[in-house]
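For reference, the structure discussed in these notes is given below.
Every protein chain but one is kept in place in this view of the complex.
Chain naming follows the written order as A and B, and within any one chain the residues start at number 1.
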Amino acid sequence: MDYSIGEIVALCSFNIILVLLLSPLLEGIIRKLVALVHSRIGPPLYQPYIDILKLLGKEEIVSSDNFFFRYSGVLALAAILSTAVIIPIGARPPLGNAGEIIVFVYLITLSAIMVMMSGITSESPFGIVGAAREMMMVLVVEPVIIIALITAAVKARSMTFGDIMAYHLSHGTSISMVIVAIALFLAIVAQLARLPFDIVEADQEIMEGPFIEQSGAKLALFKWSFYAKELIFASIFVSIFVPWPYKGNFIVDFIITLVKIVILLLIVGVVHVVNPRLRIDQAIRYFGILIFVSLIGLAFALVGS
Amino acid sequence: MHSTGYCQAVEKAADIEVPARARFIRTIILELERVQSHLLWLGIAGHIIGFDTVLMQAWRIREPVMWLCEKITGNRKLLGMNIVGGVRRDIPKEMHPELMEVLDKVEKETKKVLDAVVTDTTLLMRCENVGILKNEDAIAYSLLGPTSRGSGVALDIRVDHPYAAYKEVGCEVVVETGADIWSRLLVRLKETVESIRIIKDSLAMMPKGEIVADMSDPIPPGKVGLSSVEAPRGETHHFVITGEDCRPYRWKARAPTFQNLQGIPLMVAGETIADVPIALGSIDPCFSCTERLETVDVKSGKIKIYSKAELYKLSRSKTFKR
Partner (left out) sequence: MTTRDLIKKLKDRFGEKINKSSIPVSDMVLLEIDRKDAVEISKYIFHDLAARFVIAAGTDYRERANCYLVDYVFSLAVDHLFLTIRQTIPPDDLWIHAITGEANIPAANWAEREIQDLLGIKLKNHPDPRKLVLSDDWPSDLHPLRRDVPLDIHPPSEPENAVKLKEPPGGSSVVPIGPFFPVLEEPAYFRLFVEGETVVGGDYRGFYSHRGVEKIADSQLNYNQVPFLAERICGI
């Protein structure tokens, strides 16, 4: 399938703008669900937009002159937006076969490293503890994501998102995919810093962890990158593991994908709201088991199912 | 409960006998404070470990208790019921059916929360074997309230030095032997259910009569009196030396957190940082109770009292504007 430059640019822009503008709304939906379970009314659905706008206008207090302290927010958001152009959101990925899972994992890790840098350069002991926790989480959560994506790739015999999506569309699901889907779902909960895995920025324990010294526009960009991650990960999960129904029409598929994304995020919200936070050592053990589980899924894929 | 402790200390010093109805009303008020304090603690403990659902639900259940306080006294928290010699307001018989109805509802919801919390595995994972306080340490440091009752020390002033109407109504002391945060949580939740029982029984058993003693004789100076009250957090103790002119010469109030804070190093040693806030929260610290002593006129501005702005500044060591 050859697409013209114009179409590629249009699709890239569409994805980026979609991620930027839609992700706060998804966050708002999760917050409303959480409020419902808490028996309270909760904030309006557009609250995250207001939060970001407010932060963008606030005064910035700087505790360190370090390059990474100043720009880690920008770089984190940039990394996430870069993933937006290589993953499918409702349609094929904008950059077609240029987007493969290894690049995706690198970009996600880059944004996690930016979180760590923000903590390390903040000159606050809480920031350093938070950065250490983020490092430990990355070490156990990323392998699960990588193994899940590789399982999908093994089945599709290709590393690019477009091919993977097309393969699973035509071939339906299988045991290996179900196993790694469960593992990947929990890894997504951790990546999105949702309970029970919001250890990194546990505000009650270490006062926001790596973000303790971020303020104003820098903090707004970090928060935005987290909202964007929600949309990105939900989109990946939905496109690879639950790509049906597929109608071929761009608008219809897009709407169907959005519905699936919202449902997935609602499930994430439910997990968030019925669990307290785990300690870092407990979380590491938990993910140790998940890595093992996802390896089993990979084994199934390698033997053909 | 501080006002009860103080009034009882003066009454003992001056040998004033408080009428029976006033004693029962004091019991009801004390137990209402205990119920609302334990439910508040449950919410805060949930919040500390990131379980906001417990926070919201516990405080939702607590609202009817605040309504009860307002119905009886006109205030939600600082109830203003005690004076030396008795209480200031009565609980007339017409109020009782309404109060019983609300109490039944609170009891049902509390039991539901108790069941939900006790079976939650993640909560158990965070609270079990964390913040251990050995039985010998609890005794050596004289720790109080649910903190020591969770370590197997059967210390409850309502039974050790009975006051108000506890001799008539009876009180079951809840003791757990786990010595960790989970035990303290269980102690508090079970005590809440027991407190509701005490309130209901007191309402039923309340005799008719006066609510304040005849105070026409002046209180002689130079007398000593003391009284302990089992507050939700432990024993509060008041020590009074009466003075001339209808004024106390010396009044010493000691809140339970003053004693319990000294046990924190024992509970925190060897734990991870993540467990420190919940270990601290498990003694249900009331810093304002602990620090009620000394310093003077705040308005002058010359006394160095850390304002909120300065506290924020202190907790971030280096800050400079861009």
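One rule holds for everything that comes next: a residue touches a chain if its C-beta (ideal position, glycine included) is under 8 Å from a C-beta of that chain, and two chains touch if they have at least 3 such contacts.
Model, not experiment: these values are computed from the prediction.
A.B. asks: Using the touch definition from the top, which of B:116, B:204 or B:224 touches the missing chain?
C.D. replies: B:224
A.B. asks: In the whole complex, not just what's shown, which of B:19, B:146 or B:281 touches the removed chain?
C.D. replies: B:281
A.B. asks: Looking at B:30, B:65, B:84 or B:117, which residue reaches the missing chain?
C.D. replies: Looking across B:30, B:65, B:84 or B:117, the contact with the absent chain belongs to B:84.
A.B. asks: By the contact criterion defined above, which parts of chain B meet the unshown chain? Give residue numbers in ascending order.
C.D. replies: 1-3, 5-7, 10, 12-13, 37, 40, 44, 47-48, 77-80, 82-84, 139-142, 155, 160-162, 219, 222-226, 228, 231, 235, 237-239, 241, 243, 245-255, 258-259, 261-262, 264-265, 268-274, 276-277, 280-281, 285-297, 300, 302-306, 308, 311-312, 314-315
A.B. asks: Touching the missing chain, which residues of chain A?
C.D. replies: That gives, for chain A, the contact residues 125-126, 129, 132, 203-205, 207, 280.
Rule of thumb we're sticking to: only the chains that are shown with their structure count from here on.
A.B. asks: Please work out the Cα centroid separation of chain A and chain B, and write it as a whole number of Å.
C.D. replies: 45
A.B. asks: Would you pull the chain A residues touching chain B in the complex into a rising list?
C.D. replies: On the chain A side, the touching residues are 34, 37-40, 60-64, 123-124, 129, 195-196, 198-199, 202, 204-206, 212-213, 273-282.
A.B. asks: Looking at the complex, which residues from chain B come into contact with chain A?
C.D. replies: 46-54, 56-57, 60, 120, 122-123, 125-126, 272-277, 316-322
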